[in-house]
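For this depiction, one protein chain was excluded, whereas all remaining protein chains were kept in their positions.
We call the chains A, B and C, going by the order they appear; numbering starts again at 1 in every chain.
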Amino acid sequence: MKKIINEPQNVVSEMVDGLVRSYPQYLEKIPDTEAMIRSDSASMKGKVGIVSGGGSGHEPSHAGFIGKGMLTAAVAGQVFTSPTPDQIYAAIKAADQGRGVFLVIKNYSGDVMNFDMAKDLAELDDIKVKSIIVNDDIAVEDSLYTQGRRGVAGTVLMHKIVGAAADQGASLAEIETLAEKALPHISTIAVALSAATVPEVGKPGFTLADDEIEYGVGIHSEPGYRREKIKTSQKLVTELLDKLDQNQPLQADHQYAVLVNGMGATPLMEQYIFSHDLLDQLAAKNIKPVFMKVGNYMTSIEMAGISLTLFDLVDSEWLKYLTYPVETVAW
Amino acid sequence: MKKIINEPQNVVSEMVDGLVRSYPQYLEKIPDTEAMIRSDSASMKGKVGIVSGGGSGHEPSHAGFIGKGMLTAAVAGQVFTSPTPDQIYAAIKAADQGRGVFLVIKNYSGDVMNFDMAKDLAELDDIKVKSIIVNDDIAVEDSLYTQGRRGVAGTVLMHKIVGAAADQGASLAEIETLAEKALPHISTIAVALSAATVPEVGKPGFTLADDEIEYGVGIHSEPGYRREKIKTSQKLVTELLDKLDQNQPLQADHQYAVLVNGMGATPLMEQYIFSHDLLDQLAAKNIKPVFMKVGNYMTSIEMAGISLTLFDLVDSEWLKYLTYPVETVAW
Amino acid sequence: MLTVENTQKWLNNFYQKIEEHKDYLSELDTPIGDGDHGNNMMRGMVGVKESMARLQNPDLQALFKAIAMGLISKVGGASGPLYGTAFLEMAKKCTETQAAADLILVGLAGIKKRGGATEGDKTMVDVWSPVAHSSQLTTEVIAAAVAATKDMQAKKGRASYLGERSIGHLDPGAVSSGYLFTALIETEGIL
Partner (left out) sequence: MLTVENTQKWLNNFYQKIEEHKDYLSELDTPIGDGDHGNNMMRGMVGVKESMARLQNPDLQALFKAIAMGLISKVGGASGPLYGTAFLEMAKKCTETQAAADLILVGLAGIKKRGGATEGDKTMVDVWSPVAHSSQLTTEVIAAAVAATKDMQAKKGRASYLGERSIGHLDPGAVSSGYLFTALIETEGIL
C-alpha cells in the first residue's frame, strides 16, 4: 500500500479537516463530529435541509456537494462504513430550519439502519424527517432474496435535483415526491480495472490480472457479474449500454441526462474517450443526451474504472433542477 | 498497459471530441484542428483572447479551463508533445477579437518553439500577440546551462488571473505586465508515487519500487531530485515546503494562494490529508492561505502523486482575479 | 439472572474475545462481505468500554443503555445498529425481568425488526434465535448454530449480493454473536 497518509486509523478525521480548512467558503465541521454543513447559513434559512452521507472513500462525495443549491450537510463514516446514528442525528439537527430534513441514503444495510436510527432520534426532537434510499446499480438484481440493488453514482444526480428543489423552496413532502418519482429512472453500471485499498486493511479488495477487467463491481469492491480480458473503449461502452438497455429499454424520443463517473484512478483522458464512444453509440440509437457530466464524482478511493449513469428525464422539470446553479466544491 | 482507449494513436482526437461533445455549453472544436474555443462567443467580444495549450495528458488542462473569465481557446498536442504551429495559429486567429491575443506557454523547448512559430504566423496577419513562458517548477535549477525551469501546475493559476483580467477588459499590454509581475511569485514542487504511461509508448516513463517515491518529478515523467522510501503525509509536506522555502523564503506577513494538485491517480482522500498537514505546517509559520484549491488540475495521465504550488500575492488585485467567477468545465 | 456486576463482566469478556479474534472476523467478512467486521466490532467494543467507564453506580437499565450507545455510536457498519438495538431492547425490558433468556428474546426481536432478517437468511439472527429458544444454553448449542450458517445462502446484508456464491462460508456476524453468548456462559451467575 503506497498512499499519502499518516496513521491509517486517522484518515477520515484528517481528510475531513483538510477539506473544511481548504474550502471554508463552502463548508464547516459540525463540532465533535465528522459531519459537515454549509458555512453560508443564510442559504439554508427557510429551506428544507438535505442531508447525505455514507462511508468515506467516495470523495468528492458526499461533502464536496455541500453548498447553496445542493446538500445542506453530509456525514462521513469510516472508510466504506456507514456513519453512526449520533453523527447523522447531529447533521439532521444542524440542517433543520423548521421545515424538516430530507435524507439521501444509499442502499446498503449498514447505511439504511444507521440512518433509520438517526431518523428515530430526530423525530423524538420533533424534527420532520423523510428519506430516499437510492438503489441505482443495475449490476445486482433487485429481488426479494437480496438486500436489493446498491446505491452508487446516481446518488449524485439525486443530490442535485433534491438540492435544487429545496433551494427553490419546495416542501419536505414535495421533495419526497420528487425523489420517489425520479428514483426508478436513474440507472448505473460500472466496469473496474483495479480495486481500492482501504487504508486500515492495507491490501486491495480484489485483484485483477494485468489484462483483466470486471463488469458490475460496486463502489466498495463488491463483486461484479463478469470478468474478462480488457476490451477497447468502444466495446466497454457497448457492454454497459446493452446492460442498461436490457434493464430499461432506451427510448429514442426520451431525454437523458448522462453521468460518466471516474472511479478514482482513471484519468480524464480515458473518461473523455469513453464519453466519445458513448455519444456515438447513443447517437446510433437516435439519442442525444440533454445533459452530461464527465469526471470523478462518486469514487472508490484509488480504484480504476468508470461507471455510467443514465437518468431518463420523463419530467421536464428535472432538467431544470440539473442545470440549476450551485455553489459547491465539486459539482 | 490497462487503459480505457481504442487505438493508441487516436487518443487525442477521440478525447477532444469526447470533451467538446460532453460540454457543448462551454467549448467547441475549431474545425480541422485539435484546438478548442469557447462556444459562448458573446463572452469574447471586445476582449483580449487568452490562448493556452501544450501536450495532451494533463487533463483537465488545458481545455477544461476554456470559458468565460478564463481561457478563450486551447490547443491539444499529441500526448506529452507540443501542438504544432498551424494548430496554435488557428487558435490565435479564432481567439482574436481585434484587441490581440495573449499566449500562456509552459517552458519546454518544443512548446516554446512551436508557439513562437505560431506567433510569427499570426503577426504576418497583423494580429498582436504577446506571451508568457511559465516556469514555476523549482525542482530544476534555473540556470544558464539548462533550458530553465519547467512549467507545471502553477500555469493553471496563471490562466486564472490573466483570464479574469481579460474578462474585465484589460489591454494586451496590461495583461502582459500582469503575467510578468506575477510569474516570479508562483512556485511549484511535486512528489511522485508512480509514473504515467503514454498510450503510444505502452510502458511507464519510469518505475518506482512498491515503497519508493521521487521528489521533483515533472509532468512528463522527467526525473526529479531524490528517490527515497515513502514517508507519512506530514513528512512529505515538510520536504516540499522546505524546498519551496529554500527557493523563496516564506513570509509570515504575506498572503498566499495555494494549489494542491493531484497528478492523476491520487485520490482526493490523500489530497485532503496532505492539505490538512500543509495547513498545519503553514500555520506553524504563521501563514494562513487566503485562497486554496485542492484537486486534479494539471495531471500527468495516471501518475500518482501531488504537486504543491504557492502563489505569493504581493499585489492584492491578484486575489480578486483568483476569486473572479468563471464558467468552465474544470476550475 | 443479570446484575450490573455480572453484565459488566460479560461485556468485558466479550471485549477480550473480539480483541483476540478481530483479524479472524475481518477475514471471514472478506469473501462474502467487505472485510471489516473485526474492525467494526473492535471499534464498537472500545466504545462500550469507554461508555461503561463513564457510568457512576448505574442501575441495570443505565448499563444496558450505555452498552447500546457505545455500539451504536462507534460501529457504523450493519452490525452496529443491530447489536445496539438488541441491547437497547434489553434496556427497556430489564426493569421487568432480569432473566437472561427473556432479555435475549427481546434482543432477538429488536435485531429482526431493525434488519428485517429472519431465520435462515445467514445472519446473526441464526445464532440469536437458536440461543434464545434453547431450553438450556450450552456451548454446543452455540457452536451448532454458528456452523449451520456455513451452508446457508445469504438473503440479507452485503453477502446477499453474492447469491449462491455466499454458500460455503461462515457468516461473520453469526461468529461474533457466538462469542457474545460464549462469553455469557463463561460469566458466573448469569445462567
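Basically, contacts are C-beta pairs under 8 Å (C-beta built on N, C-alpha and C of every residue); 3 or more make two chains touch, one makes a residue touch a chain.
Being a predicted model, the structure only gives us computed values, none of them experimental.
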Chain not shown, its touching partners among those shown: B
Which of B:G218, B:P267, B:P289 or B:G305 contacts the chain that the document leaves out: B:G218
Which residue of B:Y23, B:F65 or B:Y108 touches the chain not shown here: B:Y108
Of B:I50, B:L71 or B:V198, the residue in touch with the unshown chain: B:V198
Touch with the omitted chain, as defined above, among B:D86, B:D245, B:D280 or B:E317: B:D86
Residues belonging to chain B that touch the chain removed from view: 55, 77-78, 80-87, 108-110, 113-114, 116-117, 140, 145-147, 150, 198, 200-201, 205, 218, 220-223
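Throughout what follows, only the chains that are shown with their structure count from here on.
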Inter-centroid spacing, chain C versus chain A (mean Cα positions, whole Å): 31
Whole-Å gap separating chain B and chain C, where each centre is the average of the chain's CA atoms: 54
Approximate Å spacing (C-alpha centroids) for the pair chain A, chain B: 29
